[in-house]
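Removed from the display is one protein chain of the complex; every other protein chain stays in position.
Presenting subunit A:
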Amino acid sequence: MTINGPADIEASVRRRPTVALFVTCLVDLFRPTVGFAAIKLLEDAGCAVVVPANQTCCGQPAYNSGDREDTRAIARSVIETFEGYDYIVAPSGSCGSTLKKHYPELFADEPEWYERATRFSAKVFELVSFLADVMGVESVEAQLSATVTYHDSCSGLRELGIREQPRRLLRSVAGLTLAELPEADVCCGFGGTFCVKYPDVSNAIVGKKAKNVATTGADMLLAGDLGCLMNMDGKLKRENVAVEVRHVAEVLAGMTDKPPIGGKL
């Protein structure tokens, strides 16, 4: 293919954009399957995927603990590492939102970095909304004979507007039935360090969530954020509720052969 000018480059990027995967620390540490599922989904959608080695975490734990200096240092490093790619995609609404919505705010008093963070943030997306909204994916090839229910993680829902995209793609999974979760838009009580700083309050919140999950009769609980998933799974297991918990990307990528989060009951 010969590239004749900017218009052609743009067209080529649209056809086959290079996506840098921001793995997120929890997926990296606890659930690599989600990372591989993300790569498969992105590649199936026609993206070239790269995984820059120089990544740890988005900085949210520091940011939400009031430690602005460490957050800024982490943000600078993430921006430097990822800003050269067409898109930056994270399999998490919460980390995606930190990169997309909060990085520019961090540099409100540093014009040069503010500019850079703003340009960077325009290219950042959460995985499922990227597939649906940017790549125009309307269906996936996966198959799963199960009734699943879906929890809307807070940052994805309220900061990034992710609601219909995962449901639409899930409905295209052969054999899958989607049972709506009552109060799906209510927080699961994770809240990052909140869940260990205020374990009793967090428990009350996730306890309600577990009850709601149980009422759906679903075999499987899905969401787009591993923090919420680990929290909900931990509570379901402790309450002996036999519901498998997985990241939505695992189901969309047809990668449900691995044991679920926290194993089986």
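Operating definition for what follows: contacts are C-beta pairs under 8 Å (C-beta built on N, C-alpha and C of every residue); 3 or more make two chains touch, one makes a residue touch a chain; residues count from 1.
Here is the rule we use: contacts and distances are computed from a predicted model.
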item	value
Name per UniProt, for the chain absent here [options: "Iron-sulfur cluster-binding protein", "Carbon-monoxide dehydrogenase small subunit", "Peptide/nickel transport system permease protein" or "Hydantoinase B/oxoprolinase family protein"]	"Iron-sulfur cluster-binding protein"
Contact set of subunit A toward the excluded chain (per top definition)	18, 23, 25, 27-36, 39, 42-57, 59, 61-68, 70, 73-74, 77, 105, 135-137, 154-155, 158-159, 185-187, 189-207, 230-231, 233-235, 237-238, 258-259, 261-263
